[in-house]
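A single protein chain has been removed from this complex, and every other one stays in its place.
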Amino acid sequence: ACGDSPNANRDGNNAPSVLNIGMPNGPQTENHNPFLSSASAASLGYRWMIYEPLIMDNLIRPSDAGKPWLATKAEWTNGYKTLALTIRDGVKWSDGKPFSAEDVVFTFDLIKKTEALNINALPLLEITSSGSTVTINFGAPQFVNQHKILTTIPMVPKHIWSTIADPATDINKNPVGTGPYTLKSFTPQTTTLTVRDNYWQDLPKVKELRYTSYNDNNAQTTALANGESEWSFVFIPNYKTVYVDKNPQFNKVWPASVLGIHGLYINTTKKPFDNAALRRAMNMVINRNDIFVQAEAAYFHPEVTSVTGIPLPAGESFIAPEYKGQMHKVDVEGAKALLAQNGFKLEGNVLKDPSGKPVTLNLSDPAGWSDYITSLEIVKDNLSQIGIAATVEKANQDAWFTSVEEGNFEASFRWTNGGATPYDIYQTIMDGRLLKPIGTASPQGNFGRFNNPEATAALEAYASAPDDAARTTAMNTLQKIFVEQMPMIPVGADNAGGAYVTKNWVGWPDDQNPYAPAQPTQPNAVDVVLHLKPAS
Amino acid sequence: MTRPVLEIKNLNVDYGLGDQAVRAVRDVNLTLHRGEVLGLAGESGSGKSTLAYGVTRLLPPPGAISGGSVIYHPPSGEPIDIMALSPAQLRRFRWAETSIVFQGAMNSLNPVHKVSTQLLDVLAAHEPTMSAAARLARARELLKLVGISADRLESYPHQLSGGMRQRVMIGMALALEPQIVIMDEPTTALDVVMQRQILGQLVELRERLGFSVLFITHDLSLLVEFSDRIAIMYGGRIVEEAPAAALYRDSLHPYSEGLLNSFPALRGPRRELSGIPGSPPDLRGMPTGCSFHPRCPKAFDPCGTEIPVLGVPKEGTAVDRTVACWLHPVR
Amino acid sequence: MTLSEPSAPPLTEVVLEAESLTKHFPVRRRVRDLLSRERRVVHAVDDVNLVLRRGRVTALVGESGSGKSTVARLLAQLYRRTSGDIRLHGESTTVRGGRRFRAYARRVQLTFQDPFASLNPVHTVRYHLTRSLRIHGHGGRTAAELERALHDLLGRVSLTPAERYIDKFPHELSGGQRQRVAIARALGADPEVLLADEPVSMLDVSIRLGVLNLLRDLKERLNLAILYITHDIASARYFADDTLVMYAGRMVEGGDSETVTQRPAHPYTRLLIASAPDPDRIQGSPTDAAAATPEDRGGGEPPSLIDPPPGCRFHPRCPNAMPRCLTALPPRLAVQGEPGHWASCWLYDPENTETPGSAAREVGAVAS
Amino acid sequence: MAIPTSSIDAVIPSGPVAETAPPAAARRRRLRFVANPKAATGLVILGIFLLIAVIGPWIAPYDPSARGADLVAPPSGAHWFGTTHLGQDIFSQVLVGTRGVIFVGFLAGAVATVLSVLIGVTAGYLGGAADESLSALSNVFLVIPALPLVIILASTIQSAGDLVVALVIGFTSWAWGARVLRAQTLSLRRRDYVEAARASGESTWRIVLFEILPNLTAIIASNFVGTVIFAVMSEITLAFIGISTISEWNWGTILFWAQSQQALAQGAWWWFVPAGLAIALLGTALSLVNFGIDEFVSPRLRSSGKAKVRTADGRVVRMRVGFTPVLASPSSTPPPVPEGAAVLTNAEGKAAGR
Partner (left out) sequence: MKFLLQRIAFYLFTAWAAITINFFIPRMIPGDPVQSLISRYQGQISTQAMQSLYVLFGLDKEKSLWQEYVEYWGQLFRGDLGLSFTFFPAPVSQVLSDSLPWTLALVGITTVISFFTGTALGVVAGWRRGSWIDGLLPATTFLSSIPYFWLGLISIALLAGPGSFFPSSGGYEPGLVPAFDQYFIGSAIQHSLLPAFTILISSVSGWILSMRNMMVTVAAEDYITVAHAKGLSERRVAVSYAARNALLPNVSGFALSLGFIVGGTLLVEIVFSYPGLGFQLFQAVGAKDYPLMQGIFLIITLSVLLANLLADLAYLALDPRTRKEG
């Protein structure tokens, strides 16, 4: 009836020019500010289709060099304290204005000036440009932050952002970026992007991106299963039955681990868990495969197999020679022997510590986190094999947060920070600089109060070492401490993979061609979309 | 006396069905004549209301009529058995021929509708051909008839005093000029002064309009003053029926006598009051024989075993009265 | 039972006395009243004087809403009086709950109009009576003593054998039996004054007499002072020694029952008596009955108690109203030739010079 | 004038009322409630649930948390209601979970009922300023939507176990009951028997406790049942959306797991259905009890057993207001009464009288 209705000449839902992306994040509120993780642009991931980073690092292959993106070259000097960037020529903002080094300087200046936007707490000093070169100086070596600086900071146009009064709270109603797409429409449920005309690379084949926010995992999974959604990142229990089997030819899940892990933090100040032997014994009985299959639906948090806790294959290159090929395996007898050597006694079904007290353990996690809770149930079961009487407590989320940060817990499943090197993993677990007495919150990490100066020194050395050799040494030390002390029992890796449907579009990253993480909210999403081609 | 308008024959009314049933009205025979006021008296629970509602078939469940007939004689045309009417026929018959004024006027008027709505309702239902203006005129006329100013039509029941409400009900009862008006204790909730006024008005209207009234009350002294004939009920039966004066002067049934002796007199010499000993019978366990015999000071042999039949007593000369008592064998 | 002309018993000791008893109930305020400072009140009882004597029944009659129950509740100290005084054995008393109220209640007891409502349906007769005995310390010390007291109490109201009634719930009793239990409960306090608020109006004709006879019996045996409230003036004649007539919150006439009922002085009392059903008035045409309807200019409507008429409150309905009735409040005036009989009516002012009814006609003409 | 006591005796009714033994009558009154078919059905089902609540953990074939080998297995002989993603036995979970549900429901019901009685009855009886402020309080609680409040409160409190959940629900859901009770108390306060108790010198607390409260029993009971329903639903809701502690099993917990494991999408209907049906059944049982109480209080609400009758003209009609049926079989009517006798005599009499 209404010819001018925006819905009137809509093409069919699965027309080959459209890619339907979904996220289980609930109704959205319009906000295209690329710096805010609370923005709809971040929540759905479309900020990376509009705004682009300098370099496109691939976190699932962190040792590979990143693809030059808005910067054709990025060079670190001065012991990773100075970054020299060469800015790409011929890039245009979607409003037609040229992209220049000025814009890069502006963006970094903005972050420097606005604490609220300096998500990674970068110690930025002067930022200068000359011609197409930009030089950024940092107050500290940035080796471990390279990826964050180069890949996770979106470049914004100076001519627009310099007029914005408060960049931290602006919703950036009309986003102008260098990316291949521009915003077409926004509704709380669906955001539509359309391809722009003059992009600095070949235009993507996908003409329109439709981001739909489903209210929860169930809805998202259902949408994926019936092809309504073609790309998403969501936890799908029993994904074979629920998703893949609905259309096995097209419905794919590709889990890709990155360098961040999930595991059981142990409070190392609580007796008898201050005893590394006990922690190692516990590690030996934990059945990671059961957790992987039953709690993580056999895909979501890929099993951490290396004894060093570093996910493979992403961290392959970081593994110390002595641990290469050393894999976790369940060894109940070995664990018992280890315990016996260290003065523990297994009496019947009860493990007694050297002082003769039965060993009990309270495992806690927030009530609603079903995969963690399930993992704990399995851990509890596993531990009973060596006589540890564990209980699973389903805590209130906030209470849990507080008690973990303040060290008032015995053992708990939690994640670590992630990054381009295993440094972030180990730093979250073992950094003595974060060590706080019990009762004082240490929100940044070291929840288990692991006190090992050697590890702290190695972490410091890794972050600021002048050369790769020194870094390797530090990393090997960290691995050795981790394996021997086992301050946290690693179980699963962070997953930057995703679920996609190949019915209309092909060219997705997979095991054969892991060119990018398959997660629609990662900066690499734009790279993925640029790889897509219509099926047949 | 003129010919009857309503003949109740062997009417039985039950509450409940089957084994649960209790009989609240037993074998009642009663005739209402044209233009008369027939009083129905008896103590609480004797079945007066049940009879009145039974006759009009307005008893709520679990009430049911288990026998007998009620013949209505219209001024012209065939007699009608009310018991044989279908619901639709009943609806047409009601109010046009018999209307009822209930005990509590407060509850008889719908609190959420104006007086006018409730008056016009009746007219609309029974005189669909009448114009709206004519109906309104009639409603005003009715209010005037009962001594209420016509502007009260727009009032809600709660805005009227008890007496006014009762009058509205009486006016409404006369809306279609029915042949019979049944009044179930229409004045018990009112003051004596108000009561007399309303009854005075009613008597006057009856003079003018010529309807018959079945007047129910437990206040015998009121009945004696206002009605032509009086029927006394006890335990669901009519035990005596006589012209008002005759009953007052010379009641035959000991129960009637007891009733009359329960009221202190306001004037004249201070009478001896005897009252009636004992308490009313239980419908579930009616005494055998005359149901009054356990309380009767004059009970003798047959009273406990045989039910006395209502009839004209042998002794005396009166033919216009009946009694059901073994002391007064019927002809 | 024999009925003799009451041989006016000698005046006995005064037990309870009310002087200028007044009760005004505040009316809920309306918006428009918020502006004016004046508080509107229901003049439920105004300037009531009354004397209860040992061994005498005083009847208080009046139409519904005239303030009879309010007087009873004031006397029982269930309401706080607005002004006036209540004297028990000559001693002014004001009690507001607590121990003092209990002490007062021990001597002055009230029974209610509706026996179906005044007993708690969830309690047995035993509970009700035990409580009334216990509260006032008449329960005895042992269970046996209590049992005896209970039996005694039931015996006093002729509910015998006591076993048959004592464990019953109110719903298992007839109205008359309930009223007896209510009276027994009042007697449990062993009072000197019994305020009986319409004790029989809810009862069936055939049972009323029994309760009234019981009250009279109690008066005589226990030498109680009884206030008998009723709207049935005939029963006042039958049962009470003295009768007071109330109209719209004020006492309008009082005196010996027989005198008041047979030779009413106040026009309102006359109207009341004329309106009462009277079987002796039959025999005649219905027009006679209509004619017998006493003159009432007010259409039977009582006046508003919020804005009571000035002067005599009955004047708008009074056939004998005189100009002064419209403005001046008549005091108690003795009716000549009848000792103890008085009426609040200007007709009995020996100095009255106005024509009875002169104002009535005027007002009547204007009204119609 | 003296009235001999005998004359009074003569007037004393010694009617048929005096027959039944009083305690029996009282019991009859109480049993009438149980005799109500709805109430009886409700009570039986409720009884079964209560029994399971007590013995459930003992008769459960498995430890409800114990992992088993069969993952997400449909109902079988070994697992009557199938298993979860961890191989846990759902039948055992339902059995064990009953206790938490019943515990929270009844505790919350009790807390709310006690509060509503305290606040409602006090407000109603005292009147005046106390009434104003207490009713204002309950109005505020009434206006604040309970479920969101419960959700917020429950997520506020650390480790919200069954006890805490019950208390939170109890403390937020008393307002409606208080309002009803206040209104009822207000009307009771004006009743003659309360006034009479006051007039006879009873103390205030005794009047409230012994005169007013017993008359509120039915309302309080129905209130209690209502709150229990609400509490059960709230508790299950809280568990279902993962807010309350789900350490102990209850039906909401089962549904939470079913939902978070997308049981329906997996085709594991057995994971959802038993707990849902159990909730519905418990809710129905409680509602039935409530109806029973309602009907007990107000007998009109009872649908009378046999509502249809055969009329004289052979049709079957429903008994209803306004159209009294004329029954078919004049079984006990004695028609041979001299039809003419009464009527004719009368007529004759009149005729003669003229």
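So that you can tell them apart, the chains are marked A, B, C and D in the order they are listed, and the count of residues begins at 1 in each.
The rule is short, and it goes like this: contacts are C-beta pairs under 8 Å (C-beta built on N, C-alpha and C of every residue); 3 or more make two chains touch, one makes a residue touch a chain.
What you see is a predicted model; the values in this text were computed from it and never measured.
K.L.:
Out of A:Asp57, A:Asp494 or A:Asp527, which is the one that touches the chain we can't see?
P.N.:
Of the listed residues, the one touching the omitted chain is A:Asp494.
K.L.:
Touching the hidden chain in the complete assembly: which of A:Asn362, A:Gln444 or A:Thr472 does that?
P.N.:
Only one listed residue reaches the unshown chain, and that is A:Gln444.
K.L.:
Among B:Arg92, B:Arg138, B:Arg249 or B:Arg267, which one is in touch with the chain left out?
P.N.:
Hidden-chain contact among the options goes to B:Arg92.
K.L.:
List the residues of chain B that touch the chain left out of this view.
P.N.:
53, 56, 58, 60, 87, 90-96, 99-100, 102-104, 107-114, 121-122, 125-126, 156, 158-159, 172
K.L.:
Take the complete complex as the reference. Which residues in chain D touch the chain that isn't displayed?
P.N.:
Counting only chain D, the missing chain is touched by 38, 136, 139-140, 143-145, 147-149, 151-153, 155-156, 158, 229, 233, 236-237, 240-241, 243, 255, 259, 264-265, 269, 272-273, 276, 279-284, 286-288, 291, 294, 298, 300-301, 303-304, 307-308, 318-323.
K.L.:
So that we can see where the missing chain sits, which residues of chain A does it touch?
P.N.:
Touch with the absent chain occurs at residues 1-2, 5-8, 10, 13, 18, 20, 22, 26-31, 33, 36-40, 115-121, 168-171, 185, 187-190, 192, 210, 212, 214-216, 218-219, 222-223, 225-228, 246, 260, 262, 366, 368, 397-399, 401-402, 415-419, 424, 428, 443-445, 494, 521.
As a convention for this text, only the chains that are shown with their structure count from here on.
K.L.:
Which chain pair is joined by more contacting C-beta pairs, A-D or C-D?
P.N.:
When the contacts at C-D and A-D are counted, C-D has more.
K.L.:
CA centre of chain A versus CA centre of chain C: separation in Å?
P.N.:
One centre to the other, that is 90 Å.
K.L.:
Measure off the straight-line distance from the CA centroid of chain A to the CA centroid of chain D, and report it in whole Å.
P.N.:
Roughly 54 Å separates the two chain centres.
K.L.:
Two or more other chains in contact with one residue: find those residues in chain B.
P.N.:
275, 279-280
K.L.:
I need the residues of chain A touching at least two other chains; which ones are they?
P.N.:
None at all.
K.L.:
If we count contacts the way the header does, which residues on chain D are in touch with chain C in the complex?
P.N.:
1-5, 7-9, 11-13, 15, 17-18, 20, 22-23, 25-26, 29, 191-202, 204, 210-211, 214-215, 217
K.L.:
Report the residues of chain B in contact with chain C in the complex, numbered from low to high.
P.N.:
43-44, 147, 161, 163, 191-197, 199-200, 203-204, 206-207, 218-222, 224-226, 244-245, 248, 258-260, 262-268, 270-276, 279-280
K.L.:
Under the stated contact criterion, what part of chain D meets chain B in this complex?
P.N.:
It is residues 10-17, 304, 306-307, 309, 312-313, 319-327, 330-335, 337-339, 341-343, 345-354 of chain D that touch chain B.
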